[in-house]
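Complex shown without one protein chain; remaining protein chains in place.
The first chain written gets the first letter, and so on, giving A, B and C; residue counts start at 1 in each chain.
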Amino acid sequence: MSTTNLQTAPTALPVYAKKDFESGVDPRWCPGCGDYSIINQVQKTLPAVGVKRENIVFVSGIGCSSRFPYYMNNYGMHTLHGRAPAFASGLKVSRPELQVWVMTGDGDALAIGGNHFIHVMRRNLDVKLVMFNNRIYGLTKGQVSPTSELHKKTKSTPQGSPDYPFNPPLLALGAGATFVARTIDVEGAHMGAMLKAAAGHKGSAFIEVYQNCPVFNDGAYTSLTDKAVRADRIIRMEEGKPLVFGKDGKKGLRFDARTMDLEIVTIGENGVTEQDLLVHDSTREDPTISFMLAGMAARPGFPTPIGVFRNVRKPTCEEMTWEMIEDTKKKRGGDLQKLLSGGDSWTIK
Amino acid sequence: MSTTNLQTAPTALPVYAKKDFESGVDPRWCPGCGDYSIINQVQKTLPAVGVKRENIVFVSGIGCSSRFPYYMNNYGMHTLHGRAPAFASGLKVSRPELQVWVMTGDGDALAIGGNHFIHVMRRNLDVKLVMFNNRIYGLTKGQVSPTSELHKKTKSTPQGSPDYPFNPPLLALGAGATFVARTIDVEGAHMGAMLKAAAGHKGSAFIEVYQNCPVFNDGAYTSLTDKAVRADRIIRMEEGKPLVFGKDGKKGLRFDARTMDLEIVTIGENGVTEQDLLVHDSTREDPTISFMLAGMAARPGFPTPIGVFRNVRKPTCEEMTWEMIEDTKKKRGGDLQKLLSGGDSWTIK
Amino acid sequence: MSTQATARKTEVQQVDTVTIRFVGDSGDGMQLTGTEFTKASALAGNDLATFPDYPAEIRAPAGSLFGVSGYQLNFGSKKILTPGDAPDVLVAMNPAALKMNLPDLKAGGMLIVNSDAFTALNLEKAGYKSNPLEDPTVAENFRVHLVDMTKLTEAALEGSGLSSKEVGRCRNYFALGILYWMYSRPVEQQLQAIAKKFAKKPEFVEPNQKVFKAGYAYGETAEIFERYVVPPSKLRPGTYRNVTGNFATALGFATVARLTGRTVFLGSYPITPATEILHEMANMKEHGVVTYQAEDEIAGIGSAIGAAFGGALACTSTSGPGLALKTEMMGLAVITELPLVIVDVQRGGPSTGMPTKTEQADLLQAIFGRHGESPLPVLAAQSPADCFWSAMEAMRIAVKWMTPVILLTDGYLGNGSEPFRIPDVEELPKFEVKYQTGKNYANGTEFMPYLRDEKLVRPWAIPGTPGLEHRVGGLEKDSLTGMVSYDGLNHEKMVKTRAQKIRNVVEDVPDLEVFGASTGDLLLVSWGGTFGSVRAAAEVLQAQGKKVSHVHLRWINPLPKNLGAILKGFGKVLVPEVNDGQMAFYLRGKFPGVDPLQFNRINGKPIKIRDLVGKVLEVL
Partner (left out) sequence: MSTQATARKTEVQQVDTVTIRFVGDSGDGMQLTGTEFTKASALAGNDLATFPDYPAEIRAPAGSLFGVSGYQLNFGSKKILTPGDAPDVLVAMNPAALKMNLPDLKAGGMLIVNSDAFTALNLEKAGYKSNPLEDPTVAENFRVHLVDMTKLTEAALEGSGLSSKEVGRCRNYFALGILYWMYSRPVEQQLQAIAKKFAKKPEFVEPNQKVFKAGYAYGETAEIFERYVVPPSKLRPGTYRNVTGNFATALGFATVARLTGRTVFLGSYPITPATEILHEMANMKEHGVVTYQAEDEIAGIGSAIGAAFGGALACTSTSGPGLALKTEMMGLAVITELPLVIVDVQRGGPSTGMPTKTEQADLLQAIFGRHGESPLPVLAAQSPADCFWSAMEAMRIAVKWMTPVILLTDGYLGNGSEPFRIPDVEELPKFEVKYQTGKNYANGTEFMPYLRDEKLVRPWAIPGTPGLEHRVGGLEKDSLTGMVSYDGLNHEKMVKTRAQKIRNVVEDVPDLEVFGASTGDLLLVSWGGTFGSVRAAAEVLQAQGKKVSHVHLRWINPLPKNLGAILKGFGKVLVPEVNDGQMAFYLRGKFPGVDPLQFNRINGKPIKIRDLVGKVLEVL
């Protein structure tokens, strides 16, 4: 069964520029909002992913971040709070040839939408989910979100929040995600690389973007992104390379098999050499090391990792679905009259 | 504010017997259902947990497993499909002195109820959640569940399921759970120990029980529980002990720091001694090793662990909530007339 | 055949309809017995209707009252409208089954009992203080046949090598054999059916055949049973099969896929009694059906809306609690104006209620249960086979008018069955689906997703179509460009336009045909699954010379154009419903001045013809 009545003779991919992905509607985020930098990178990256504009769909829920599709010149659905992955899943399963992105916020994806989030990760549906994590509900003007810090004071928690936050990559990995990455709004180039990697991944892809909300949660990430500390507080995971950080790149991560724990070491001190360091490999089938790195952001004294935690190729839900459909068609043919008639019919003259 | 009008003079804890926890309604599960063994262990364990019968509440959703509260002689709520943790959370936050159990199925907890599940784990609310995992929807007569195996044929997936299953302890750990354990319906004593440990844990506790549904998914666990293979297919995690398994207890788990991976070794072979083995410690603050062990069930060739994956004490959501309430009362006093009057009033004579 | 060789001369009485109920323990195979006898009746050319009555969802202890499973069949030589009120024949396999069902048996009806099952233990499990078979009033009120089915089955299978458990499983064929004899059904046919059924377990073919023949022989030789013949009915010529409403619904959607050449997408989550629609459609992959078992009902409808945006013919199936969960999503489908069919197989409520029992109490929720002004068409199937046509019709309306449509069925229709005249695929009405392919504004230079045609329908432009990229969403949209608009007057216009569009659907709602005179003393107005009972009651009343007519509402929103005029033609209007009066309220609100009388039963069962007839006679 075909879903379209269009002549889908394969035409060559146009050469796109960034502006081909701008809808012409001016984004209405607050001045200085990190969302601007995200849309900028998305629009910059899309020309290079090799998919026709009309075959790309942006699906979002509700939130500041979820206004995203209106500003893109693709097909788009601005849906209901938390539910974007549900729409995206139906769309992708029924039209596997489309490239489907979910643009979502921390509340949208992880509060009301937590279930759809973990299920889209579990299913390994080829949907790219970009979560703008400002650790606050922006659109509703400043309540605690599931990524807000414990004891955080917000409008809905005037004496502080009694809730522990999720570590989103950890949750995604726990749900079985095959691609998990983290980046930061102020790191344009890094974000671009993550978006490209996600676009290239076949299967569910999750990118957490640390995003500043200057109005309701200003400076949520300055303790990481401040020029003065950035090198010490952020560690960049690069494929095949040892995990090093620090101004001079001399600090590194080593796994101590005796304590079964991670430790921070300094190259050149106590006989530590680069060979002792953990080498980043996001393609390990077993996610344990990805878990360990993802969990690190919450560990006192450890740097926050950005980059790709995990990137493993497995058959996707929609691939397997359509394989079964094709198989069944081959086996059974699909004669509707036979289906209507069934096995036990009788005739009245 | 007090919630009760009862004289709550502390009375001594009665000496309970198993039958004190039986409601007198005969369970209506199918003959041979694993649920019988679970209720049996719960009723056996409760007399020893030191909580008065009237202070224990069982909350459930919908499913075969969720009929549980009707058969217990405690307060009970049989609620809506997937939502038990939501009710339990409100009950526990408002009445922290109660012991609250959630009894749930794999579909109830992880399909429709996935969001409430991860949030109760995240919050570290002191709720004990026991999930009867029969890898099938029992009550609705046999559809694929989020823990059913990939390619599983069920009534709703006659050509096989295109969905990967959750690994429930992994998901719970990813959500931040402080207590995670696994046990099996046919291992009564082990289950009793897990229930007791969960009852003793202050904070959210998750127990996955592998449960056989003889009617719709018979033998889901026989490849583990068959007498012939049990010793080789199951590894028992015991606190402070090396992780060994196998008929003669000679197989063990070793972590290879070079490959950063787990391997199965045999004590006495290739110079392996017990000292080389991983020693089980569920109280590690960092959950990496718990993740690794939880993930093992899905790794070909590795045994399936049962026991406590993680057991870490942290302040609970309801503790912190009531601390804030008491603090605020102390600071502000709570004169309602003042609240009503506010700062900017005027008087008309 | 030996059974024929020993045939005795029995007087064969001709009857025109018979209602039989088979009841026993869940493990007694009553659903199978019922289905097999149904097939035989169908093949004999009878019209028929069936209704299974499953026990509550979890299997109960053997012999308990909760574990009783029943199957009722009404067949005859005239048009059969319902599975029958009270059975003429009750076949009861154990005391619990007898206890739950005897009160329903017609006075003077026939009771066939497996007397072996009336052990002290079973009597106790059923809560009987003494053996009801020894109760003289039973024998007075009914024609009782005590048959030692267990022993007779065992005798038939002596030496077969089957275990006693396996032997027990054959017992139902003994009962079936008796009934075959009683209703003059051809034995050979059932023997073949048994061979086919156990094709994969050939060791059971012969034993079951043996038991069946033994039952037949028993009927013949025991000289205690009457023998009947029910002549074939005059159904419209054609080829028929027996379908349940749920299966017919699935079939209707699959047919849509074929007629349109498009993908039909079902996003669903299992729930009693709607689950079979998912089961069946999942097994129709080769016909262009894609099913997706979502993580919950919200994702079920969400995935369907996503698929609809992608151009699929999307639907979702559920029952009351699931419909409740889909409420917010339906609002989104209304405002985005995407085609979608929501099937609600109603069950007893509120809340989890009585999941295995039928009810019609989701009506007002279907019509009004969304926040904001969010009207949508509501259609209700009237019989199991009509579910086929209703599913197609609902999808047609959804696509033609770019709107979500609710299709109401219920547990009674979904699980009940009746003969379905198999349509010829090639003769089915065309169903073309066209997507927008070009720009539609300013001489083809722009695309306006909310530019409506004269019927107020907006275009369906789907991803993959170059140049028509646009965004849909739940915020109010500008009435032309589809951009987000907070303009109050635009909102008012959009609210009114959406409402008018749904009112316009009336052009596709056929006028009602009045069954009976177009004026009279009383008009029965029914909707949904009560069609059969109410029509049958009307027939009874008309036969008694009462000035009673009947109209049945398949379309609930919009209501048929001529309903208002019809209502005026009657002194009284009576609305029978399996709820507390929801349609009656709706009609009052819709037709000021009309104040229907109500007849409401809310006991989990379809309305009984005789109860309704009684009510009408009372109020006439």
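Here, a residue touches a chain if its C-beta (ideal position, glycine included) is under 8 Å from a C-beta of that chain, and two chains touch if they have at least 3 such contacts.
Keep in mind the model is a prediction, meaning the values are calculated, not measured.
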item: Chains on display which the left-out chain touches in the complete complex; value: A, B, C
item: Contact with the hidden chain (one of B:44, B:116, B:201 or B:310); value: B:116
item: Among C:143, C:452 or C:491, residue touching the chain not depicted; value: C:491
item: Which of B:43, B:65, B:79 or B:178 contacts the chain that the document leaves out; value: B:79
item: Absent-chain interface as seen on subunit B, which is shown; value: 1-6, 8, 23, 25, 52-57, 59, 62, 69-70, 73-80, 83, 85-95, 97-98, 115-116, 119, 321, 324-325, 328-329, 331-334, 336-337, 339-342, 344-349
item: Residue numbers in subunit C that touch the chain omitted from display; value: 56, 66, 320-321, 323-325, 327-328, 331-332, 334-336, 346, 348-357, 359, 361-362, 364-365, 367-374, 473-476, 484, 486, 488-489, 491-492, 495-496, 499, 579-580, 585-586, 588-590, 592-595, 601-605
item: Absent chain, residues of subunit A that touch it; value: 26, 28-31, 62, 64, 67, 80-82, 111-112, 114, 137-141, 143-144, 146, 155-159, 163, 215
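Operating definition for what follows: only the chains that are shown with their structure count from here on.
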item: Between B-C and A-C, the pair joined by more C-beta contacts; value: A-C
item: Separation of subunit A from subunit C, taking each centre as the mean of its C-alpha atoms, in whole Å; value: 44
item: Intercentroid distance (Cα basis), subunit C paired with subunit B, Å; value: 40
item: Per-residue overlap in subunit B, given as positions that touch at least 2 other chains; value: 112, 114, 146, 159, 163
item: Junction residues of subunit C - those touching two or more other chains; value: 285, 295-296
